[in-house]
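Only a single protein chain was left out; the remaining protein chains are all shown in position.
After this line comes chain A, so read on.
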Amino acid sequence: MYKIVRKEILNPSVKLMEIEAPYVAKKAEPGQFIIFRIDEAGERIPLTIADFNREKGTVTIIFQEVGKTTKRLGQLAEGDEILDFVGPLGVASHFEGLKKVAVIGGGLGTAIAYPQAKKLHSLGIEVDTIIGFRTQDLIILEDEMAVVSDRLIVATDDGSNGHQGFVTDMLDKCIADGADYDLVIAIGPIIMMKMVSQLTKKYGIKTIVSMNPVMVDGTGMCGGCRITVDGEIKFACVDGPDFDGHLVDFDEAMRRQMMYQFEESEQKETHHCQGKEASNA
C-alpha cells in the first residue's frame, strides 16, 4: 500500500498528490512515469512523475480528473492509501551539452514540464518556459515555474491572464526575436505537441515531445502504447515516453488515444450515478 501524504487542489479539475513510495523516489528522474492502481477492481493508469523527494521517499503526481479512475483518486484524502504504485518507468530525459532550452507546457502538461525545467535550471542551462492554458482559472504551477525559469511566459487562449494566444505563437515570437534555442521540450495535448513540432521543424530546432498513449503494464510486454517514430514501431513505455517531435506520427497517436472513448464515457456515466446514490444515502 502507498500512502498519500499531501494533497493540493491546483485548479478546479487538477490535483496534486505526494505519495510515499521510497523505491520509486530513490531512482526517479525527469521524464519518467509511474503506474498506479487504486484498488482490486481498479485499472492501471500511467502518470508522469511531477517531482520527487529522495530523503522523504515521496513522489509527486499531478493529475486531471478526466474519467472514473482519476476522479476516484481525486476523492481520496491525505492519509488514504492506494493499492499499487510502480516505477520509475520509461527512459529519463537527457540534457547533456545544452545551453539554452525552451520548455513548453500545455495545460496539465505543465506538471510534466516542471521537473524538466527544474532539472535543466539546476544544471545551469538557460531556461525559457512557456506555459499555456485555456483560461485564467486553469493556470497551475506558475510560481514554481517562475523559480526554475530564466524567463516565464504565461499564455491563455482567451487572454484572461498573461498573453493572449497559443504557446506556439509565443514560441514563434521568441525565436523570431532571436532566442537561440538548442532544444525545445514540448509537453501537453498531442495536438499542441504536433503544432510545436511543425513550428520548430521550420527553424530546424531539435524538439522533444513526451507521448502519453494508452498503457496497461508499462514494462514493454504488451505494446498497447505503440507509436510510430520515423516509420518504426516504438513502445512509449520502454523506448520513451520522450521522442523526437519531428519524427512522431502524431495523427496516428491521436487516433489511438481515442480507442476506448466509448468505454471511458460509459465509465464516467456509471461513476456519476454511483456518486449520486452515495450522496442520497
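Everything below uses one rule, namely that a contact is a pair of C-beta atoms (placed from the backbone, for glycine too) under 8 Å apart; a residue touches a chain by one contact, two chains touch by 3 or more; residues count from 1.
Rule of thumb we're sticking to: contacts and distances are computed from a predicted model.
Q: Pick, from "Protocatechuate 3,4-dioxygenase subunit alpha", "NADPH-dependent glutamate synthase", "Electron transfer flavoprotein subunit beta" or "Cation:proton antiporter", the protein name that UniProt gives for the chain of this complex that is not shown.
A: "NADPH-dependent glutamate synthase"
Q: Pick from A:3, A:37, A:100 or A:163: which residue touches the chain that isn't shown?
A: Touching the chain that is not displayed is residue A:37.
Q: Tell me which of A:63, A:85, A:181 or A:250 is the one touching the absent chain.
A: A:85
Q: For the chain that's not shown, point to the residue among A:6, A:134 or A:255 touching it.
A: Looking across A:6, A:134 or A:255, the contact with the absent chain belongs to A:255.
Q: Under the stated touch rule, tell me which residues of chain A contact the chain that is not displayed.
A: 23-24, 27, 37, 41-44, 68-69, 83-89, 216-217, 219-224, 226-228, 233, 238, 252, 255-256, 258-260, 263-264, 266-267, 270
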